[in-house]
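With one protein chain removed, the remaining protein chains of the complex are shown where they sit.
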Amino acid sequence: MPKLTMAQAINNALAVELEHDSRVLVFGEDVGKNGGVFRVTEGLQERFGEKRVFDTPLAESSIVGSAVGMAINGLRPIAEIQFLPFALVSFNQTVTQAARMRYRSGGVYTVPMVIRTPFGGGVRPPEMHSDSFEAMFAHAQGLKVVAPSNPYDAKGLLHAAVDDPDPVLFLEHMKLYRSLRQEVPAERYTVPLGRAATVRPGRDVSVFAYGAMVQLALDAAAQVEKESGISAEVVDLRTLAPLDEAAIAASVDKTGRAVVVHEAPRAGGLAAEVIAVINEHSLYSLLAPVERVTSPDTAFPVPKLEDIILPNVARVKAAIRRTLEE
Amino acid sequence: MPKLTMAQAINNALAVELEHDSRVLVFGEDVGKNGGVFRVTEGLQERFGEKRVFDTPLAESSIVGSAVGMAINGLRPIAEIQFLPFALVSFNQTVTQAARMRYRSGGVYTVPMVIRTPFGGGVRPPEMHSDSFEAMFAHAQGLKVVAPSNPYDAKGLLHAAVDDPDPVLFLEHMKLYRSLRQEVPAERYTVPLGRAATVRPGRDVSVFAYGAMVQLALDAAAQVEKESGISAEVVDLRTLAPLDEAAIAASVDKTGRAVVVHEAPRAGGLAAEVIAVINEHSLYSLLAPVERVTSPDTAFPVPKLEDIILPNVARVKAAIRRTLEE
Amino acid sequence: MSLIADDTLYQVLSPTGEVVGSVPAIAPAGHLNLYRWMVFGRVFSDRMTALQRQGRMGTFAEVKGQEAACVGLAARLTEEDWLMGSYRESLAYMVKGVPLAAQLKHWGGYIPDNYPFEARCLPFQIVLATQVLHAVGIAHAIKYKGEPHVAVVGIGDGATSEGDFNEALNAAAVFELPVIFVVQNNGWAISVPRHAQTRVDSFVRRAAGFAVPGLRVDGNDILAMIGAMDTALDRARSGGGPTLIEAETYRMGAHTTADDPTRYRPPEDLELWGRRDPIIRYRKFLMDRQLLTDLEDEQLQDDVTAEFEAAVAEFEALPPQDVAQHFDLILGNPPPQLARQKAQILNEQ
Partner (left out) sequence: MSLIADDTLYQVLSPTGEVVGSVPAIAPAGHLNLYRWMVFGRVFSDRMTALQRQGRMGTFAEVKGQEAACVGLAARLTEEDWLMGSYRESLAYMVKGVPLAAQLKHWGGYIPDNYPFEARCLPFQIVLATQVLHAVGIAHAIKYKGEPHVAVVGIGDGATSEGDFNEALNAAAVFELPVIFVVQNNGWAISVPRHAQTRVDSFVRRAAGFAVPGLRVDGNDILAMIGAMDTALDRARSGGGPTLIEAETYRMGAHTTADDPTRYRPPEDLELWGRRDPIIRYRKFLMDRQLLTDLEDEQLQDDVTAEFEAAVAEFEALPPQDVAQHFDLILGNPPPQLARQKAQILNEQ
């Protein structure tokens, strides 16, 4: 099996979709000849032509709003928004339109579409490229939000997102695009939406994370194990909306302690919902307050501060230890 | 002291602002001659002229984006978005621009502006008028979100919002506009932002709510007291971002039990953040899981279902009782 | 008539019903069908407003005065064409194939689950101008599939100020899509008059700013509307790309039942536009051509009224809105937590 980066795995998934389903179109800003600013759509226009893979005018609301129309009229649009913060420009079309057409039309029209977008910090682009705004979308009912942490899941989740009967926001962590390689089957397979994955079993504490934070959590878990014999379970949430509540509860019921990690600011971030789920299902299992390792309630940091402000392994380790101190 | 409805109290606050500060402008769709679709700006254009109080073209991004420019250039814009869901059209200008100018400019330019908007259910307008999208804004750092529950607070919080050095989203619950009257001083006074209010002291359980849900909580509290001698404390959050964490913790530390009520869907709603705050500050005081009384994770209901889907007194009572059962 | 980019107003019938342009080819039955829809639209608008006042209907947006524009924008579409609009296009939707029963359920506060797919009308839009981008996407799919169909979208003059409308014009031109934008310029956006909305003389000029050709049409002249739509539809079906039609009309009633236009609208205007009433004008034409008699006209009024009342009776006999449906329509694959939330609320019932 070929070892692919996440960018390659997604490129491959897109190619497979374009190949096997003529209803699939791939479009967005610079996705054509340029192959996307991260080269995720590289070679696709050349291979599938300008009718299947094309550049749009620079207008996010137009990209999402017209994808809604395409989906209603029988296509399977896969739209790219160049960076997640620019998806706020199309927030209204996503939240009140794409996510609501099923309800609004009494189920007569549905919007099976995917919005792919790079997100996350650590890459040091100019401002407003890296802000983790995913919680805003996760609160929009009717929309699914997915954030893979590795190449294998990225491909499988993307296929599942295309199969899904509803709109899916597909978040690709920029730092993961090329940072690790994994064996990825060439054929089409799906990784189910709505299901978290225990990527490291453990007994003492559960660490919930998604996207690039999963690697951080794994590193922290390995280190606390080595340093202090702490057995940390790492759960990759994978789908941020709707959350896999059963998986969250099962893990905390086992370990009695939890840490939630995300790059977004703390107030109103996804960790709050994870804690609320734990409160509802597993409060009596809980031996210590759930720890949140997040960015502070500030703007996304300027490049010179990324390393200091964003969550890091040391902070995850400290949080793990705090849950065990009490 | 005159007894005013919340609509009148806000109208009065706007008049006071226009009167005492020539930098204040009031604008939005239909706020001029028509006095706003809820008559909240009634008489203001006549009294202060078309330069101070005026209609804009039908374009929310333009309303918010130009308010940002006005604020930077020394004015104190009070913009109206006709209904909260339409504020998603201007979401990007609000979140990446209004809320971020202070950081982006290293503090050289600031954006003291207020966005007023009606929100909330129970009034049965057509779809997309009543959705409680406040949690999406509450996660936007650099923005304050305020939601008064009564005429007195509405006036005082609006003055505080105008005084605030940063952008404030001011949520006016539609059902409260005319449903109750209160003595409201004619002069200018402020109710501080960022501070919750204990509107009913109690010993057994804390009920956190905002907007129209405060009245629901009060009704439920009165009934469970009468029916079962349960002493429920009701805390009006008033400012949704940043939350008054100290007030939340103090109340739960006292009662050991909590219910959070909002009309927004459950997943990723503000109740999650309240629970996360309780988890962080007061987990060891907690005697039972915090209960969430919210709308389900669906679209805002069609008019025929509002009464069934939205939170009601019976559900708040049941939640209060559940916290005491365990 | 050719596609223009100036302010010449295209008319077939003068306000007094004189023929001043070339009458599009329409069979006598076709004429009567158009007229019937317009009369039906007036009855629908007046009766819905009355029902709302009686507490028997939800908030309703009047069509009165805009019957020619509404009927005209929909009448020449095939079943396979698509139509979307705002609340103001309710009548157009019925012409396109959405049953009155569906409109009643929708305005009446139920989940609008009885728009037939085959009508190809999206639920009327509340978040203004968003539907214009949906039309662009639908037209994109039509073109991609190589179909001869067209996406038609109605929008008010006020909503043209939204970014989405302008983005849609741009995308339609860039991708040369079979889409027709019909601006129902009724002079007002709730209380905001046209001149406070934009300073451009006509929306045809706006469209020209995106290289979309346009036609300014007397929107109270059903025959001009039909002629304009025929031109634009031909263009779209033959791969010619998008067209904007500005239908100059007037909202004779309130914005919605929640609105009081006496607060902002000069009464003279109402008089002026009363003299341009689209129904009176067309009736005169039909009578001049001996296509309609007074008696037939009265009969028609009675028929459409009876039709409306029968539908209302059916509407009022509907069972209560199914609560379960509310939970089943948010996601095709609802998660377990939603099932729990559903069970909880259903248990209470």
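Think of it as A, B and C in the order they're written, each chain with its own count starting at 1.
Just so it is clear, a residue touches a chain if its C-beta (ideal position, glycine included) is under 8 Å from a C-beta of that chain, and two chains touch if they have at least 3 such contacts.
Treat the numbers as computed from the prediction; the structure is a model and nothing was measured.
Enquirer: For the chain that's not shown, point to the residue among C:Q125, C:Q184 or C:Q197 touching it.
Expert: The missing chain is touched by C:Q197.
Enquirer: Looking at the full complex, which residue from A:D55, A:D163 or A:E225 touches the chain that isn't shown here?
Expert: A:D55
Enquirer: For the chain that got dropped from the picture, name the residues of subunit C it touches.
Expert: 161-164, 166-167, 170, 173-174, 196-201, 205-211
Enquirer: Residue-wise, where is subunit B in contact with the chain that is not depicted?
Expert: Considering the whole complex, subunit B reaches the absent chain at 25, 51, 56-57, 59, 61-62, 64-75, 77, 92-93, 96-97, 101-110, 141-142, 144, 164-166, 193-194, 242-243, 245-246.
Enquirer: Given the full complex, what residues of subunit A touch the hidden partner chain?
Expert: Those residues of subunit A that touch the unshown chain are 29-30, 32-35, 37, 55, 57-62, 85-86, 89, 124-129, 266-267, 296-299, 301-305, 308-309, 314-315.
Just so it is clear, only the chains that are shown with their structure count from here on.
Enquirer: Distance from the CA centroid of subunit B to that of subunit C, rounded to the nearest Å?
Expert: Centre separation, subunit B to subunit C: 36 Å.
Enquirer: Could you grab the centroid distance between subunit A and subunit C? Build each centroid from C-alpha atoms only and quote it in angstrom.
Expert: 40
Enquirer: When the centre of a chain is set as the mean of its C-alpha atoms, what distance in Å lies between subunit A and subunit B?
Expert: 30
Enquirer: At least two partner chains per residue is the criterion; list those residues in subunit A.
Expert: In subunit A, residues 92, 96, 103-104, 141-142, 242-243 touch at least two other chains, as defined above.
Enquirer: Where in subunit C do residues touch two or more other chains at once?
Expert: 111, 127, 163-164, 329-330, 335, 337-338
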